[in-house]
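Below is the structure I would like to discuss, written out as structure tokens.
Yeah, one chain of the complex is gone here, protein chain that is, but the others are all in their spots.
Labels run A, B and C following the written order; every chain starts at residue 1.
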Amino acid sequence: MPKWGMVIDLDKCTGCQACSMACRVENNVSFAGPEQAEIGRAMFWQEVLDTEMHGHYPFLETQFVPRPCMHCEHPPCVKVCPVGATFQTEDGLVAMDYELCIGCRMCTIACPYAVRYFNWLAPRFPTPLEQALNPDVPVRPRGVVEKCTFCIHRLRAAQDRAEKEGRTLRDAEMVNLPACNQVCPAAARYFGDLEDPESTVSRLARSPRAFALLEELGTEPKVHYLTGE
Amino acid sequence: MRHISRRTFLKLAAVSATAAALYESSGSILHALNLIDRATPPDDAVWVPSVCQLCPAECGLRVRVVGGLAVKIEGNLLNPNNQGRTCPKGQVGLQLLYNPDRLQAPLKRVGQRGEGRWQAISWNEAIEAVAARLRDVRLAGTAERTAFLYDRPPGLLGETIARFCRAMGTPNAIDARPDVRSQALFLTQGWDSQPGYDLDRTRYLLSFNFALLESAQPTVRLLRAYSFIRRGRPGDRGRIVQIEPRLSVTGIKADEWVPIRPGTEGALALGLAWVILRERLYDREFVDEHCHGFEEWSKAVLEDYSPAYVAALTSVPEETIKRLAREFAGMSPAVAVGGEAIDQQTNGLASQMAIHSLNALVGSIDVPGGVVMQRPPPLTPWPDVFMDDVTTQGLSQPRLDGPEHYRLARSAPHRLPEAIASGDLYPLEALLLYRANPLHDAPDPEAWRSALDKVPLIVSFDPFIEETSAYADYILPDHTFLERWIAAPLQPSLGYPVLAVGQPVVEPLYDTRAFGDVLIQLARQVGGGPGVSFPWSDYVKVLRFRVGGLVDSSRGSIRAATADEFWRELAARGVWFDSPYVFAGGEEGNPEAWEAVLTTPSGKFEFTPQAFDQREISATPPYYESPRYAGTEGEYPFHMQLYTLMAQATGPGAANLPHLHELYGLHVKRTWGNWVEINPETAHELGIANRDAVWVESPVGKIRLPARLYEGTQAETVNIPAGLGHTLGGQWAAGIGANPEHLVDRRRVDELSGLVARQGVRVKVYKAEVGD
Amino acid sequence: MTVGEILEKIFTTPGIGGIIAVVVLSSAVAIYVGLTRWILQGGREEAPPWERMGWPFE
Partner (left out) sequence: MAQDEETLLLSPLTRTSRGFGIFIALLVAVVLVGAAIYGYQWANGLSVTGMNRPVYMGIYIVNFVFFIGLAHSGTFISAILRLVGADWRKPLARAAEAITVFSVPFGAGSILIDLGRLDRMFNIFVHGRFESPLLWDVVSVSLYLLSSIAFFYLSLLPDIARCRDRLIDVPRWQHQMYRVLSLGWKDHPEQYRRLEKVLAAMAVFMSMLVIIVHTVVSWVFGMTVQPGWHTAILGPFFLVGAVFSGSGAVVVTMAVLRRIFHLEDVLTLKHFDYMRKLLIALTLVWLYFMVAEYLTTFYGQEVEEMLVFWQKFTGTYAIPFWVMFTLCFAVPLAIFLTRGKRSIGWMVAAGLIINVGMWLERYIVVVPTLTRPRLLSELTMGNYTPTWVEGVITAACFAGLLLLYALFTRFFPIIPIWERSEEVEAYLHEMEE
């Protein structure tokens, strides 16, 4: 059974946010609008975080950190969900069942990476914008929690295709898998099977530059980062 | 743990959508139903090639179309420009296509100008009405009284507009956004285009205010080049030095940020040259063989631009100047790149020349990792336009905007308001606007308004009602780019010729028409000379005609026996290119290529351009003069720097894309609107706190913005992202942010290039009282 | 299946938690009703007249 993971090279990342945008469009995330965004209700399953500026003028430093869901091996969010609306798939993805979610938001406060978003409002796609919705992805109703799925719909489609052709997914096919990965202009992202020691991701994850966010919490994130310089 | 198959997942999808439908208190049932049936897996998905037109980079796209609806945009893997990737703008094209605020049919003004009362009319009516007026202007023998103002027309449409005007017999094809870097390259190398850079092999990138990771184009190519410099060459991480007045995203990602006084970048370049000359670090071979006027130039530089003097001018420490010069000369291949912001100073052209001269000094002209000359695709040239007396007579007239008032200007849009208002030269009968929105993009909207009032006929082709189109008498709405054909040559970057071709990915949503087609229909409707000059029935025919050149060249990525076959293949792939680039210099360089690369009168790189002498220019090398700013230092203590963010698209409707607003300002954490960056200490002295509302006031106007205390700001500058602050243009454009263009004094102009010194404005900043 | 696995299942399997909740609460109700009845049954002889109309707790 594969373990899907991602590697993000912070040295290549240019903070352009194409990943955030591709994710939104691919996953039918609606925009919050000025007022709602101002009070922190904008949703970015894949959000680019900008660390605080440090150093002394003019030698200032900050880092852009693209942050998808870490798809932890030990996800704190899954533990606290009272109804199993968020769960771990066999291949280690932390998925959501929007049908079960009761909107208690335990998962949102349990996730140390703040990757989980709550639908405070009904999704907004003023006509005819709804025509651009991705037919492979459900539109989440108001009152439930949603999050990055590593574009599970693309992954499953690719797996089905491979299955028909009687093979397993090739490392080369990964470049088109999650939308954020496919779009990255700096090619700073890599996606693939961490179980396969030969895959690009597992090789990069072993690099001396590799680290993960909040490793100390023992969540075993499946998103690894490569440091700048 | 559960295994969730794609099918069950989609089932969940469907169910959730139903739930959404049932639960929604907002949103119509129809809308909800729509969500449901959209949540079933598509079997008829197709990918259609297109070309992005949300910025001038024109990346190749692939659009996923399901059941006749466009549902996702990806990059076109075959296009060497963006290699299957896009920037954030590229992702939201569908929000333009399916934008609720699009015009749905041609409009005729019924109320007063700008009053906003319109009447939908048929295309035949519209075209006949406009054509009739244009015809009258021609028949009166005053063809020059029609003017066409355009702003960064996509693909080959610029040429089409030029031909249209020429055919109509008017010299007034006016570029609303003239470009200076191509003038610099024209003077020094005889190339009338911007320089390209072979960045993938550059080891030292000396960027003078070049927005490598923000607004510079071609965007995706540059982002890719950045990551390649960093990690594409094991063991050689490259070095990027960002010289600019504000710490931009590029500066953040660069190895070093060198803050500099706005407008003095040229002086710094000359200071670096001084060190390189004095320490004899320059490429003698290149200078001896391929340069003209070097002696004269270097003498002048060595006399006037000692590091001490330059340090005083630029506020860059003397030591830094020396170090940068040595690094630049020592770490080859190195390139010096001048950004767009430098154009927009009163010394823009001279500065760009000074910066580009550095490349010649270290022999980085047309060598791997250096400057390259972007070759255009071998398109079939246009046939000559039909010249009747009216046309000839009209073309012989002086241009309304009078670029000749400046030594090297090709167009001077900022002079139009007076020219039109006074009518001294000749009155303007008709003004056509394509993607030009002077009431928002240009300084002094008042002057523009009173000028527009003087024009009997104003026609706009905007698919949205924006500030200027609101003043039009007729709006003939263009398709959005996903509904029309386009052929776009690559912007200067890779060097070898690339032509991206886009086609309609969906049926037009509304009763709109492709601008190219409308232009042809107008010409034919006007009849006479113009009709003859446009023998093609529609724009696709024009493209097929021009692409014929590629077929005949029988070069590049597509070879085909017949033109039809070639066209089919081109449409299917969405791109043609002819790689690799052949360098003139370097080890395996091809010396014959020099003739093509250096097309100046001397056939050399001209430090002292002979083009100047031809135009009787008194200026002496290196032509640099200190910048002149609008506003006095006493009254207006800050330099205002305008810049463009990655999330700022261009063209009509570009400010009406909600997704882009929502990730607008990453580095200052502000979305949905722009802001003014202030140095924290300075702000403290002014009693301004983060997020306070402040007034930014220049000698010609003032705007209200939220303040952002940003460490990457020099004490004597403030920075404002430009592009927002629309008053019209759609529900997400109007009233979002403030428009700094209106703080610019259009009388401050670069006397050489004729460009308004958009960056040469001084402002004062003070806290806004509650209520005002 | 080891005890550990069983325990894990009890905690992690969706539905079991619900069953536990229902069982606990309903048994509590049962117990309290039982106790009440037991208390009331103390000294059921010489029941006052108004008790004769047959009350479920009789």
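Criterion: contacts are C-beta pairs under 8 Å (C-beta built on N, C-alpha and C of every residue); 3 or more make two chains touch, one makes a residue touch a chain.
In this text the structure is predicted, and so the values were computed from the model without any measurement.
Considering the full assembly, A:C101 is the residue among A:C101, A:C151, A:L169 or A:V223 that touches the omitted chain. For chain A, the residues touching the absent chain in the complete assembly are 36, 39-41, 47, 49-52, 65, 67, 76, 79-85, 100-106, 108-110, 112-114, 117-122, 142-145, 213-214, 217.
Contacts to the hidden chain, counted on chain C, fall at residues 10-22, 24-25, 28-29, 32, 35-36, 38-40, 42-43, 46-48, 50-51, 55, 57-58.
Simple rule for what comes next: only the chains that are shown with their structure count from here on.
Looking at the partners of chain B and chain C together, the chains they share are A. Note on chain placement: the centre of chain B and the centre of chain C lie 77 Å apart, centres being C-alpha means. If you average the Cα atoms of chain A and of chain C, the two centres end up 47 Å apart.
One simple way to say how far apart two chains are is to compare their mean CA positions; for chain A and chain B this gives 33 Å. Residues of chain C in contact with at least two other chains: none. Along chain B, no residue makes contact with two or more other chains. Contacts from chain C toward chain A in the complex involve residues 14, 17. Those residues of chain A that touch chain C in the shared complex are 82-84.
Looking at the complex, you find that chain B touches chain A at residues 1-6, 9-10, 12-17, 19-20, 23-27, 31, 34-35, 38-42, 66-67, 69-75, 82, 84-88, 90-92, 94-95, 97-100, 213, 219-220, 223-224, 226-227, 230-231, 237, 247, 249, 252-253, 257-259, 509, 646-647, 658-663, 666-667, 669, 671-673, 711-712, 736.
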